[in-house]
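Dumping the structure here so I can ask a few things about it.
One protein chain omitted, others in place.
Entry: chain A
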Amino acid sequence: MKLVVVSAGLSTPSSTRLLADRLSAATLRHVDAEPEVIELRGLATDIAQHFVTGFPSARLAAALDAVAAADGLIAVTPVFAGSYSGLFKSFFDVIDKDALTGKPVLVGATGGTARHSLATEHALRPLFTYLRALVLPTAVYAAAEDWGEDGLAQRITRAGAELARFMAPATVPAGRGFGSDAGPAAGPGPGPDVDTAAAIAPRSLTGAITSVDPADGFEVVPFEQRLAALRAE
């Protein structure tokens, strides 16, 4: 299983990356997955060039493919001007429109004060809803002051358990995992009905749900069908 972490932090060290790593660790306590961190800072010019040229560089394509192939996604951005950063939005502007369909996504944001804590709800959540992702109920916002308080750790623990549960629904018994501090859950249990359509949708070689037939890279509707559809009307 694969857990991909997208961090849009810009400084080094970055509190956005720190939150992303904490969320990742909290998730991995409950699920056995291979984590991969994508720092958007290193892809900033590639993303801008994608807008200009219409195609991704090899590096950016690899990052987009990794996100598409992930079993779970953690996406964390600093809050700029009351919302996600432009770089963060730009990355999700160039991703395939079907790449996140049905994928569990844990969203997080960082800011200087608690004043922007609802950015996760009014900015991040609708963005991922538009992309048909399964946005988890707990989003984690960390203001500068939160790094010295207990509440943040609890929210991180809760959020990580939620993501783990939806990444591996069969391994977490129903009713456990959500906010539970009981540690790794075990044993079979009924998984949530995440998205039946997504579960049976065609997947590309990278595992992303897609309209593309993995056999040749493109879906082909036989031409006779297209012609007949026009004639019938």
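Heads up, the rule we're going with is that a contact is a pair of C-beta atoms (placed from the backbone, for glycine too) under 8 Å apart; a residue touches a chain by one contact, two chains touch by 3 or more; residues count from 1.
The rule we apply is simple: contacts and distances are computed from a predicted model.
Think of the chain that is not pictured: of "LLM class flavin-dependent oxidoreductase", "Acyl-CoA dehydrogenase protein", "Multisubunit potassium/proton antiporter, PhaF subunit" or "RNA polymerase sigma-70 factor (ECF subfamily)", UniProt labels it "LLM class flavin-dependent oxidoreductase".
Contacts to the hidden chain, counted on chain A, fall at residues 48-49, 51-55, 57, 216-224, 226-227, 229-231, 233.
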